[in-house]
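Complex shown without one protein chain; remaining protein chains in place.
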């Protein structure tokens, strides 16, 4: 099983499209309403980051499986400016994260796994996974 | 206008009676549902403190007015052991407060004014006021 | 676990829709304490509420069901803020532990022993406003002399505490209790000037009492002037001595003065944490401080300093605003 689909993020409307895609896939995997909303919020935040800081990029959604475990993998990638200080953007309450519980720390909390690859001047790829329990 | 009424706190059932009294008075003053719930929570917490730490005591509810402002004053008094370190019990996240947002710091946040008088070996009186806006 | 919570919540909700008693609400609130303790986030609470309601009211309008999905979406962020809070609480606890450990280290590093001198009664108290002390008191002594250094770094907390250690090592490099106060200040000033940035200043007082002549010799680097109490005249006077704060320039000429004590006379050395106490009505005046000291002048020097601290603490409504250090030398 390896279903994948993706949405290019160029305008703010694409954020909604990425959310819709994520919600549909999450529903298909079997996530409940609350987890659907969490995954969608994470996608929303990642897409919004691309839209605001990189200008454009892509959100890819993949249904994944590991043994009996099913899950959803979200990959947000852009060729934007990159993040010079990862430690700082992962800090809670960092001002540019837009306040309480938002930003990348929020994404990390909403999902089960979170990985960030970023090179200044080349771009950023963030992968986040949620497992169905 | 100076309506007062009170409930002695001896058993856990009296906590509910104090809440009921507080809610009725709050409704009478004109507080909305959310503020009624806040006042009731504050009373609940004060009554519970008396029940747990002083054994017995009293919750008095007074409708008050100051100029055009109407409000509700809650006075919790007991002849219990008193609080040896007020600064500590007013600290957020102090363990004996029973966790997140509970305890006296919670009462202070739920109300507009908060005053604590305590003498070790003699007892404690806490007055808390909420104004109708 | 959420299944168990749902069962409990449904029961409370069912009772409440039937009767709407205060008791039901009380149960609801007690239940919510449990929910928070078990890390149930607010969006899950809404979801539990929705599911319970759908079971309790089988013909629940579809619109109502849908409305909860929007509410769940809205609550997600509240849930995130709550999780952030839990992280922060843990962080805060770690910092607190680190601070306490640091305060212990500082106390061990800066510990000073009040010397026992025949004919002189010494009392000392130093209470930091935060964990770490930005005031410093240190004694030097031999058979016939006792030296007392009292210093205050501009600022409080950790940065001040770091600077304080400098004074200690400056004092340790002195040859002994006989050193002249102006030499002591000169040595420490050179160390401070070399080590700290231009924005960090320290005020320091140094006094030396010689039991043979009952003479107190002193110098000050911009420090709060000590009070001298004359038993004969029953009055306080300030011991003035001009001198620049430590760390401003390397070569400072300090002034040295001496005063002879008679039986019952005493000298009160302090930091501005004593004189700048504030009550609700404003600053507590020097006269008030003198009155407090005078009222216990017959007690031992140690009882005196402790009494003054507690009295001023009370007058300030237990809200200490600065590090507080008070030393009394009383001729017996």
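Chains here go by letter, A, B and C, matching the order in which they are written, and residues are numbered from 1 within each.
Note that in this section a residue touches a chain if its C-beta (ideal position, glycine included) is under 8 Å from a C-beta of that chain, and two chains touch if they have at least 3 such contacts.
Keep in mind it's a predicted model, so treat the numbers as computed, not measured.
J.: Would you mind listing the shown chains in contact with the chain that isn't displayed?
T.: A, B, C
J.: One chain isn't shown here. Among B:20, B:41 or B:77, which residue touches it?
T.: Touching the chain that is not displayed is residue B:41.
J.: Which subunit C residues touch the hidden chain?
T.: 12-13, 16-17, 20, 24-25, 28-29, 31-33, 35-36, 42, 45-46, 49, 53, 56-57, 60-61, 63-64, 66-67, 69-71, 73-78, 81-82, 84-85, 88-89, 91-92, 95, 98-99, 101-102, 104-106, 108-109, 155, 157-159, 161-163, 165-166, 168-170, 172-173, 191, 195-197, 200
J.: Would you write out the residues of subunit A that touch the absent chain, in ascending order?
T.: Given the touch definition above, subunit A has residues 15-16, 19-20, 23, 37, 40-41, 44, 86-87, 93, 98-102 touching the missing chain.
J.: For subunit B, which residues touch the unseen chain?
T.: 32-34, 37-38, 40-41, 92-93, 100-102, 105-106, 109-110
Rule of thumb we're sticking to: only the chains that are shown with their structure count from here on.
J.: Centroid of subunit B to centroid of subunit C, CA atoms only: how many Å?
T.: Spacing between the chain centres: roughly 30 Å.
J.: Taking the mean of the CA coordinates per chain, how far is subunit A from subunit C in Å?
T.: Result: the chain centres lie 45 Å from each other.
J.: Pull out every residue in subunit A that's touching 2 or more other chains.
T.: none
J.: Mind pulling the residue numbers of subunit C that touch at least two other chains?
T.: If we look for residues of subunit C contacting two or more partner chains, we find none.
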